[in-house]
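Shown here: the complex without one of its protein chains, the others still in place.
Chain naming follows the written order as A and B, and within any one chain the residues start at number 1.
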Amino acid sequence: MDPAHPEHIFFSPARIRAIAGNTLLELVRLKVFYFLLIFGFLLIGLGAVTPEFNFQEQFQLLKDVSLGAMSIFTWLLAVLATAMLLPKDIEDRTLYTILAKPIPRFEYLLGKLLGVLLLILISTLVMSAVFAIALYGRQQLAISETIRTSAGASADQIQDAIRDIRASTFTYSLIAAVVIIYVKAALFAALTLFISTFASSWIFTIIVTFACYFIGSLQGIAREVWLGSVSTGPLPRIFLAIIALIFPDLQLFNLVDDIVAGNSISMLLFGKTVALGGLYTCIYFLVAYFVFTGKEL
Amino acid sequence: MYSLEKSFRSHPWFRFSAVAALVLIFGAIRLPIESRLNAEYRAAFFHGAQLNLSLRQQIGQTGFLAALGGFRAAVADYLWIQAHIDWTRTEWGKMLLIFNNVTALQPRNLMFWDMSAWHMAYNASAFAMQDTRVPRMALRLKHQHEDFLIGKDLLERGIANNPDRYKLRESLATLLRDKLQDHCAAAVQFAKAAEFPDAPTYEIRFAAYELSWCPGHEREAYNELLRLYNMGEKERLPTLLSRLKSLQESLNIPQSQRINIPENQLPPHH
Partner (left out) sequence: MTAISIQNLTKVYPIPFRRERIIAVRNLSLDVEPGQVYGLLGPNGSGKSTTMKIVLGLVSPSAGTTRIFGRDSHEVESREEVGFLPENPYFYKFLTGQETLDFYGKICGIRGAKLRERTAELLALVGLEQARDRRLAGYSKGMLQRIGLAQALIQQPRLLVLDEPTAGVDPAGSREIRDLILDFKKRGITVLLCSHLLSQVQEICDRIGILHKGVLVREGRLEDLISIENQTEIILENATPELLAQVNALLTNSGARILAERKPQTTLEDFFLEVTSSKN
């Protein structure tokens, strides 16, 4: 073998890293991170709107709005960023020059997905940091207010009150909520990638992904409503079965509302949810690879 | 892998079948896993929201879809802000509708149940008593009592949705004591609240106090108060001492068994 030409490496993390890094760079240079500013302003604006509520209500609003905004932003980012990836490369034909190099289609696709996942991770971390700072600020306000208004109470009672406030702001479940938000976004990135492998345009991809979101959210409810009340003949059952087999059950990832309401989630349950989300992501990626690998360029 | 890629490229039907098979097999594998996971969630009190058709009628299609789409909390919060505005306008009827919707959306949120009950049993009821639009006092009392019962019902429903927490039982007990003067029921609720490991220490004391006001349970109450007294200085608070002294007298406890309680340790109003 010519020493100038090393042996071809069958599976190369370095190649995947190159594609992932390039994808991240492309998305960053598209200035997608500016949406994070909107998130910041949203949280600040919220503070101005709710002064007449008590601290408990304010904490709840802050948590609900922050996590809800994080949920929607990460999901939108996942879908929009991924929907553009393949069509753009195919349309601009950059795919040709890349695949003309010794890189398997598998690594190319994986690199693209990892680039988007990295983008979502960075966004999630930044939003979490902003959220944590805002929550901490509120907590300190609540504590100082409590101390100020508890002039006659005993030290023990004040400590109890402060402990109560602290316990109701930061809980480990919030971390679990953020992780599940990320996992849901990752799932949708992989699903969008799969749809984009056979979609005719990126608009089609986005519409179909949105439809999947709705169907996935309704799937559990529809299942219950149908199986519970209506006397189901074979046809509705078959229809339901198909829906259940194809679409993800997104209610499983809607734990955030319950977590904020005060439900704490056990490590086991959390682990299972994350594992399921991870499995979905892998399967959707695999299906995307199957379709993409046979695609005529 | 290359032979697979080659087959995929030369035989589109093979590729389509492989994709369909993967999706369906994955679907078949995950369905039992997901339904088991759903069951575990319900056991851990997740997914308890009542997203049924009547709710959909009340909060409208957009709200319902948003709730289904993972934004239940935001919808509930939005409604809560509406309730707050209605409160400033003393529109109790509207508030009650919202309370029912909010608690249906977020049944695991204690604050919603607690504050909804508080608004009805304390604020709405007070307003009802002072409502000059209703000239007859008897009618005002009736409305006030209705508001008490609405508050009680909210708390009971809240407890049914949150059997693993003490807070709403404490609120219910307080309502029974303060508004409905049902000391026996209050005692039961305080006692149940006290059973929780994270309950504050005063719950068991309050249970004993209420029991002491419950006709036919004075002896039981006395034994309980004595037990608490014997636990040490921390428990020997003025109210406890006051009830103990009162029961000692009403139960004709022999002098030798009575605890000596000086006047300066009793609460001022005694």
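Brief remarks follow.
What we mean here is this: a contact is a pair of C-beta atoms (placed from the backbone, for glycine too) under 8 Å apart; a residue touches a chain by one contact, two chains touch by 3 or more.
As the structure is a prediction and not an experimental result, all values here were calculated from the model.
Between the chain not shown and the residues A:Ile19, A:Leu77, A:Leu114 or A:Leu250, the one that touches is A:Ile19.
When the omitted chain is restored, the residue from A:Pro104, A:Gly216 or A:Pro248 that touches it is A:Pro104.
Not every partner is drawn; the one left out touches subunit A at residues 4-6, 8-9, 12, 14-15, 17-19, 22, 25-26, 29-30, 92-104, 296-297.
Looking at subunit B, the residues touching the absent chain are 2, 5-6, 9-10.
Assume only the chains that are shown with their structure count from here on.
Every residue of subunit A that touches subunit B in the complex is listed here, in rising order: 50, 52-53, 56-57, 60-61, 64-65, 67-68, 71-72, 104-106, 184, 213-214, 217-218, 220-221, 244-246, 249-258, 260-263, 265-266, 269, 272-273, 276, 279-280, 283, 286-287, 290-291, 293-294, 296.
Note for the complex: subunit B touches subunit A at residues 1, 4-5, 8-9, 12, 15, 18-19, 22-24, 26-28, 30-31, 33-34, 37-38, 40-41, 44-49, 51, 65, 68-74, 76-77, 80-81, 84, 106, 108-111, 115, 165.
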